[in-house]
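The other protein chains are all here in position, but one chain of the complex has been omitted.
Chain nomenclature is as follows: A, B and C, assigned in order of appearance, with residue numbering initiated at 1 for each chain independently.
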Amino acid sequence: MVVVMQEGATEEEVQYVINRLMGMGFDIHRSTGARHTVLGAVGAKVDFDTRDIELLGGVEEVLRITAPYKLASRHFRPEGTIVTLGRGIAIGGEELVVMAGPCSVESAEQIDTIAASVAASGARILRGGAFKPRTSPYSFQGIGQQGLQLLRQAGDKHNLSVVSEVMDHTQIPQMIDYVDMLQVGARNMQNYNLLKELGKVAKPVLLKRGISATIEELLLSAEYIMAGGNYNVVLCERGIRTFDSYLRNTLDIAAIPVIKKLSHLPIVVDPSHGTGLRDKVAPMARAAVAAGADGLLIEVHNDPEKALSDGAQSLFPEQFEKLMKELRVIAPAVSRRL
Amino acid sequence: MVVVMQEGATEEEVQYVINRLMGMGFDIHRSTGARHTVLGAVGAKVDFDTRDIELLGGVEEVLRITAPYKLASRHFRPEGTIVTLGRGIAIGGEELVVMAGPCSVESAEQIDTIAASVAASGARILRGGAFKPRTSPYSFQGIGQQGLQLLRQAGDKHNLSVVSEVMDHTQIPQMIDYVDMLQVGARNMQNYNLLKELGKVAKPVLLKRGISATIEELLLSAEYIMAGGNYNVVLCERGIRTFDSYLRNTLDIAAIPVIKKLSHLPIVVDPSHGTGLRDKVAPMARAAVAAGADGLLIEVHNDPEKALSDGAQSLFPEQFEKLMKELRVIAPAVSRRL
Amino acid sequence: MVVVMQEGATEEEVQYVINRLMGMGFDIHRSTGARHTVLGAVGAKVDFDTRDIELLGGVEEVLRITAPYKLASRHFRPEGTIVTLGRGIAIGGEELVVMAGPCSVESAEQIDTIAASVAASGARILRGGAFKPRTSPYSFQGIGQQGLQLLRQAGDKHNLSVVSEVMDHTQIPQMIDYVDMLQVGARNMQNYNLLKELGKVAKPVLLKRGISATIEELLLSAEYIMAGGNYNVVLCERGIRTFDSYLRNTLDIAAIPVIKKLSHLPIVVDPSHGTGLRDKVAPMARAAVAAGADGLLIEVHNDPEKALSDGAQSLFPEQFEKLMKELRVIAPAVSRRL
Partner (left out) sequence: MVVVMQEGATEEEVQYVINRLMGMGFDIHRSTGARHTVLGAVGAKVDFDTRDIELLGGVEEVLRITAPYKLASRHFRPEGTIVTLGRGIAIGGEELVVMAGPCSVESAEQIDTIAASVAASGARILRGGAFKPRTSPYSFQGIGQQGLQLLRQAGDKHNLSVVSEVMDHTQIPQMIDYVDMLQVGARNMQNYNLLKELGKVAKPVLLKRGISATIEELLLSAEYIMAGGNYNVVLCERGIRTFDSYLRNTLDIAAIPVIKKLSHLPIVVDPSHGTGLRDKVAPMARAAVAAGADGLLIEVHNDPEKALSDGAQSLFPEQFEKLMKELRVIAPAVSRRL
């Protein structure tokens, strides 16, 4: 923390601030300039509230100089993290990992048909929701536990690992045997009781960025999981809220290189939720790969017009197949393969 | 829903859209203008996805014409809702209801001292957190169950009702006997499993608006609780995220008259979290009352410099006393009393 | 500027940064902590780009520690600025100054009728647009020069000073003899050629905050005017863009106490543009006064349904009269009079 004192701050005020900082456990370096006294407060402490100092007499400004997260920081593992999911799948390595499937698991036939199709196009992980967080209480809320079983069966049959969303820490036990990765949705990015419990689980977590979360907040949420001992976290950009109403969300493609610099965790992109409209999914999936994403999460449905949720943003299988071909053209430009 | 067809849309395309809308359960009114065909789709349905129609051939634009919530709408109870909490407290009536207390319950002495002080100044409800959602896993997380008991004792002793935050549906049973109102924090505004369980509870709920939630999303979250049977919901504006970094959040004072028009539910304002800095609390509390809020939620601490959380935004008891006097000047301008 | 070096930065990297900073004209204070070296760079320089240092080898983070404006800063005139406009009008003093009038000057009769009415209710300044910036090229663009003459006549007749918007530096000469204060609209807040010319003018400037400008950017725009020698700048909050689409803009009431702390310039509020709907104007005008604004800018029209622009946000004269009465109740709570 750096504390800039006001011009004209008294020596008493400076001493009061110094004592307060030392009481918080910091070592203090004092610089006295022509106009300002500047105090550098350093130490191992990660958790403090800069406002506690901001309000003291004679203080002009307080600046945090270290990130509020440690385990999620690039410094912690400069070489980068690779999250493995069995079947030779490694997120964060040279291979781009594509996860695909319907928004919701609807029936055995539906999930099997889609799984066969996306596997044939080159997807490695099958996605599908069993528990659905919906903005309206009157919307379809998922088929629950049975959906997990159907997802597992379809994945095993077509050599795909599976990922599904957990809405609540009480759902972890009923999900853990069916999925290879647990997904935390954007609305739950700061559901701390859920994050804490996921820190104790021996499976990777796919953590989606909240709709107006900063990158720092996303990394702090990853820190919650990692602080519990589970370091297998995959971050997911899925669109932020901006003023343009044409699309549901604005996919923050620039977050990819930023996160690559700040953190060692892999970052994948969900262009389906990130746009909300089918015809925008392929351009944004291509953009994500060109910007350096480690993978993609894409909604595909064999009959989108009849999908029970989010049909409008699901690709037809032929569109997904075409997209995968385009991505194979782009991948070498970023030293990747697919 | 109103569907505007493109200029040059074929009759086949129009018919396809009409059939699709009828299949979704709507009655259709067709208007054929010089350039556009416009379809009005009306019916009792509340849940549908306008994007399903947007993607059909020949469609220019689709507009939702009814709010996606019913029970939270002003139409449902044009006269307005008054939420009562015992001790003659009625939120939404002529009296402005002020809730005050520390961010976190820290000890028996602390909560008793503060309760005595805010009661003397005219507060009617005591606030205090026992379970604390914190952005960093390394921050103080509250003293838990014991905090609820201390809060209850202090409230009873000083004739104050009490409110405290519930982070998770599993905490409801351990809280329900200690509090008069359950608070849902901003980060949990879309924790749907929590909202559903609160719909079954026989106590009022204080629902805080998420940091970048629209008013419509806030009302949809209220709808989740009401759909479960619990109509005693008090909405709370506590600051939205904007581009200015000087304050933690930007208190959306304009949301007060907007919500008053759209909904029958009472709306209170939290200027402590809504600004994050002590010296901005009083101006914004006055503004909230002047704009028509039904009440306030204010952090007060007897020794803010030593508070375990959010000391920087807590008023000293004398500041709270002074603020209450100013509010008594303003109240008659909006036909209220305090 | 404070430069935090990375853990493990080499002595060569540190020296390179120090030399670069000295080349930029700064004095350097070096603190070497257990993990980080921190460099404090101080000096009289106001203009520099922190990114130039951020990109150097071994640099972790760069933080600006002084505001990029000087003349607009509270330090420059701790006692606050009062802008006078003749007729005993002083913005920033104890009296709340209300400016009122139509969006556009439409005719001699219209402006005279409205001027008479707002003067009777207690307004001190008459507003009215002659040159209108409109989002659409097909919208009414104002009656131009003639409007200024009509505005002046109506003001003189009813003992009101007058303010009108200048869109462009070429319009200054034709306006300067007709108005007592020149208004810069939100879209022109960063029209630097206009701001520079206004710095040479001997009349006060009413500078509106851009729709998504930060407070720092607003103060930098004021600095442009002041750097030219014109210190009579009145700031105006008129709504920022947020995600809620119910109102045109979200009036940032919290900006009032923030600006009061950061700057010595008076701050007034425009609840008409700040909300865009007539029935929201009074609540927000009351809130602005309760939060400490120095004045208000309110659209009033004798026949809003026939107004050539922004009729929807114009008050009827009776509504304005009622509002002024409410404000007289509130003013004493903030030690003001009206």
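Operating definition for what follows: contacts are C-beta pairs under 8 Å (C-beta built on N, C-alpha and C of every residue); 3 or more make two chains touch, one makes a residue touch a chain.
In this text, all values refer to a predicted model and were calculated from it rather than measured experimentally.
Although one chain is not drawn, the whole complex shows that of A:150, A:284 or A:298 it is A:284 that touches it. Residue-wise, the contact with the chain that is not shown comes from A:251, picked out of A:130, A:251 or A:298. If you put the hidden chain back, the residue from B:42, B:56, B:116 or B:172 that touches it is B:42.
Residues 2, 4, 7, 27, 29, 31-36, 38, 40, 42, 60-61, 63, 65-66, 75, 241, 243, 245 are the ones on subunit B that touch the missing chain.
Although one chain is not displayed, its contacts with subunit C can still be listed: residues 46-47, 49, 51-52, 54-55, 68-69, 133-139, 167-170, 187-188, 190-193, 195-196, 211-212, 217, 220, 223-224, 227, 241, 276-279, 305, 309-313.
Not every partner is drawn; the one left out touches subunit A at residues 212, 214-215, 240, 242-247, 250-258, 261-262, 274-275, 279-280, 283-284, 286-292, 326-327, 329-330, 332-334.
Heads up, the rule we're going with is that only the chains that are shown with their structure count from here on.
For the pair subunit A and subunit B, the fraction of shared interface numbers is greater than half, so the two copies use mostly the same residues to meet.
Subunit A and subunit C carry the same sequence, and matching their CA atoms takes a turn of 180 degrees, rounded to a multiple of 5. Put simply, the C-alpha centre of subunit B and that of subunit C have 31 angstrom between them.
Centroids of subunit A and subunit B (each the mean of its C-alpha atoms) stand 27 Å apart. The residues of subunit B that reach two or more other chains are 212, 279, listed in rising order.
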